[in-house]
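Note that one protein chain is taken out, while the other chains of the complex remain in position.
And now, chain A:
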Amino acid sequence: MTQPVGWRLGVMTSLCVDHVQQSWQQCIVENVRLLDRVSSRKAALGTLYLTATHVIFVENASETRKETWVLHSQISSIEKQATTATGCPLLIRCKNFQVIHLIIPQERDCHDVYISLIRLARPVKYEELYCFSFNPKLDKEERERGWKLVDLNEEYNRMGIPNNYWQISDVNRDYGVCDSYPTEVYVPKSATAHIIVGSSKFRSRRRFPALSYYCKDNNTSICRSSQPLSGFSARCLEDEQMLQAIRKANPGSDFLYVVDTRPKLNAMANRAAGKGYENEDNYSNIKFQFIGIENIHVMRNSLQKMLEVCELKSPSMSDFLWGLENSGWLKHIKAIMDAGIFIAKVLIEKDWVSFGHKFNHRYGNLDGDPKEISPVIDQFIECVWQLMEQFPCAFEFNERFLIHVQHHIYSCQFGNFLCNSQKERRELKIQERTYSLWAHLWKNRADYLNPLYRSDHSQTQATLHPQIASCNFLYKFWSGMYNRFEKGMHPRQSVTDYLMAVKEETQQLEEELEVLGERLASLQKVQSNDNKVKSKQQDQNKELGRSTSNISLANTPQEYNSNLKSFPSRSPSQGDEEDSALILTQDNLKSSDPDLSANSDQESGVEDLSCRSPSNGGCLPSEDSGKDSDEAVFLAV
């Protein structure tokens, strides 16, 4: 192995031996081929490395040495296919929708890799997760500040809470009432501890109705809770009082909408298990509404089916559309959006809502076993994207932000999305032992800004009104997410990045202009030369031109035809030239882009690592190996 790759590996390496009980040699497999997902003809020969945290594939092609990095926690499934004449195929599917298709020459090696990965991808203890070993070299204060970036209490303050109607309750202070709720819960002022505790006993997993969102413009609110344990006829006085209290905390509303996100059939079936839904007769002034969002198992299957469609090798337009429809994914997205729209409308109409059941779609700080809930958070993120497509100026963040958040929900590189509840996170001392994603994203916030966002814009001022009448057709397949790693499929030029650059330039030039104006004034006084400023300013202009042309293009033709082979291509070198142009634009990708871990060339690769661990050996858990991480790798080479 040559040096540069070596030290980069070293940066990431904590000893593989610890986990896999294998020697270094066996963690490296040479002459592995990485197949291109879109065109099967393109395959890259290279070397596969397994480390404690990543699967790394380094291409042999000497000038690019393209690297593909995959965190073990991103791995969703590993499939070993039947050995063929060319080798043993290994298919690694990731939670961020990347699919890596490897062909390993020796069946035995393939088996070893397969067994190791199965072990590495399914850690038993939280402590094995990457975030506990990930160390971006921040000092303690910075780490703490990172965790304080998003403060839920501040969020509620923004909504105007506490106020005359709502207050913080400490009833759950030691998680005594509900272990999956945080310690501080916002409830109506008139709800006493007795009512809350009584109500919680009548709710699945004791998730009593609590405030989720408060609209201070018209004093309406969204609450959420789990399903009541009503069975066929059970009642609970305290729960009825709780809902009554909520209704009273919304002055001016005569009704409380209880929105059940399940299909009615599912809710009714649950009654047999002693659960169910609120009986309108028992609660005063509630209106009950079912919104048929299917359960997580249906959603997971739907996502699965859609991903299979994405994996099809050169499908026809019909295959694709049929597959997409059969997966039902967009139908589910629409159902969720409809629910959101219904609730928003109700809010606007000065009514108010309490959720009969967990409505994760609104619940940003999702906690839970990723296996159990995975499609739900994906769906929430996609819903936001669908809204962004309809309201391009309304969101301060851009598509990249959503994709990176999705990536890190599964990467386990940061502690934010770990565990199932605040209780578990506290027990694990997540805040002391891991880093916050929000700090990381905040650091690179320039990459995540939507250049079209203006805080004074009509789209940002008021509630969004998605188009309901014809919104059927407006929901689109999100190839930016689900075919994220097939770069060739996406628009080759990023309007967002270009506009951001333009915006920055404008600002710079305006500042420059100001400086020049001042200089000019003084010049006119002194009548002296000032060519320094001017030449600087001209450089600036040139720079702008360059950055625009950099973004402008990188592109290679695809397989438009398979018969062409009969004519040998006469310009092999030409192809390479434009291929390298393609890599050039990947340079333009932001250093914070986790994709870089998948497609990094030499220059950006270095940058990429620096964002993950700014100094060498930063992420190593043990102190002693931190200094000479280079050696750790070269031992193996």
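Here, a residue touches a chain if its C-beta (ideal position, glycine included) is under 8 Å from a C-beta of that chain, and two chains touch if they have at least 3 such contacts; residues count from 1.
In the analysis below, contacts and distances are computed from a predicted model.
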item: Chain excluded from display, named as in UniProt, from "Gamma-secretase subunit APH-1", "Translation initiation factor eIF2B subunit delta", "Myotubularin-related protein 9-like" or "CXXC-type zinc finger protein 1"; value: "Myotubularin-related protein 9-like"
item: Touching the absent chain when the full complex is considered, from A:K189, A:K331, A:R426 or A:K443; value: A:K331
item: Residue in contact with the excluded chain [from A:L138, A:M242 or A:C310]; value: A:C310
item: From A:A43, A:M268 or A:C393, residue that would touch the chain that is not displayed; value: A:C393
item: For chain A, residues in touch with the removed chain; value: 38, 310, 314-322, 324-325, 328, 330-331, 334, 390-394, 451-452, 454, 457-459, 467, 469-470, 472-477, 479, 482-483, 486, 488-493, 495, 498-499, 502-503, 505-506, 509-510, 512-513, 516-517, 520, 523, 527, 529-531, 534-535, 537-538, 541, 544, 548-549, 551-553, 555-558, 560-561, 563-564, 566-567, 569-571, 574-575, 578, 581
